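Worksheet: the structure to be examined is printed underneath.
With one protein chain removed, the remaining protein chains of the complex are shown where they sit.
Then we have chain A:
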Amino acid sequence: MMRRILTPLANPQLIALVGVLLVNWLLFPNFFRITWQDGRLFGSLIDVLNRGAPVAILAIGMVGVIATKGVDLSVGAVMAMAGAVAATMVVAGYPAPVAVAAALAVGLACGLWNGFLVAVLDIQPIVATLVLMVAGRGIAQLITEGFIVTFTDPVLIYIGTGSFLGVPMAAVIAIALMLLVTLLVRKTAIGLFIEAVGVNRAAASLAGIRSRMLLILVYGLSGLCAAVAGIIIAGDIRGADANNAGLWLELDAILAVVIGGTSLLGGRFSVPLAVVGALIIQAMNTGILVSGFPPEFNLIVKAALIFFVLVIQSPLASRIVPVRATAREAHK
């Protein structure tokens, strides 16, 4: 019984997260200090949660896509579009709930479009989502007419910067989404279907899984998550910046999913671990910032991290030593 509880805690991702946090603590002794101020929590750790939330949300959507052997490159552009829609609508005088619903609908529509290209037209995911990645930012600029649309709507700003029971709203949304999606895939057969399609789509179809429907669903979810992240980012800066909102975040989201142990070859995935992956990335970001290195250094660290994870995941490594052992070796 004890073993069953401890095993999930002993996985490489959580150990890595704790390791990164400890390094941060060594560099910056106040790292773990959390204070209560003006009805909300403050501290570097809370900051990691708050700043990591958009990538975590993207990663939650991306997990399903990658588990079906796909990838969604368009999430950054979808974020920009959703932010642009929400911002222009509240500026035009629509109530915030309508604007948020419209932004979510745009995200969902983008996701369904990607799903349609992948599932029905049978286009490779990386190319199918490339279309929206290229065009999406242009469409976002079309919506904002090339300006950074700023707003003062309290509801949208609350979504980006507010707090719920002292915890930043962005983190609350991310955690809620994580629980929701985890329940959806683990308490129903959907997770199993996703894995089956990821391993072998043809075989899954022959076994009676409606793989087309399923693919459209996972891309739709990814688009929806991207829209949520886009609204949060827009609320955070109180404006929609079509050029920079979500720029390169698709790469961070993919990285988070890969760090979370989801196989790029499909068939194995974990939603909570992808969120842990997003937190590892953000903890490294924060660590590099507090230790005074230029933020550009981040990219090199990320590259090293990808390479490291790939080596662990690769068939070559598992042929030489069992994967688990390698992972443990590497984390010593």
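Things worth noting here:
FYI, a contact is a pair of C-beta atoms (placed from the backbone, for glycine too) under 8 Å apart; a residue touches a chain by one contact, two chains touch by 3 or more; residues count from 1.
The rule we apply is simple: contacts and distances are computed from a predicted model.
You can't see one chain of this complex, but its UniProt record names it "Sugar ABC transporter permease YjfF", from the set "Inner-membrane translocator", "Sarcosine oxidase subunit delta", "Sugar ABC transporter permease YjfF" or "5-methyltetrahydrofolate--homocysteine methyltransferase". When the whole complex is considered, the residue among A:M133, A:I194 or A:V218 that touches the unshown chain is A:M133. Mapped onto chain A, contacts with the missing chain fall at residues 71, 117, 119, 121-124, 126-128, 130-139, 141-142, 146, 201-202, 205, 211-212, 242, 251, 254-255, 258, 264-265, 294, 296-304, 306-307, 310-311, 313-316.
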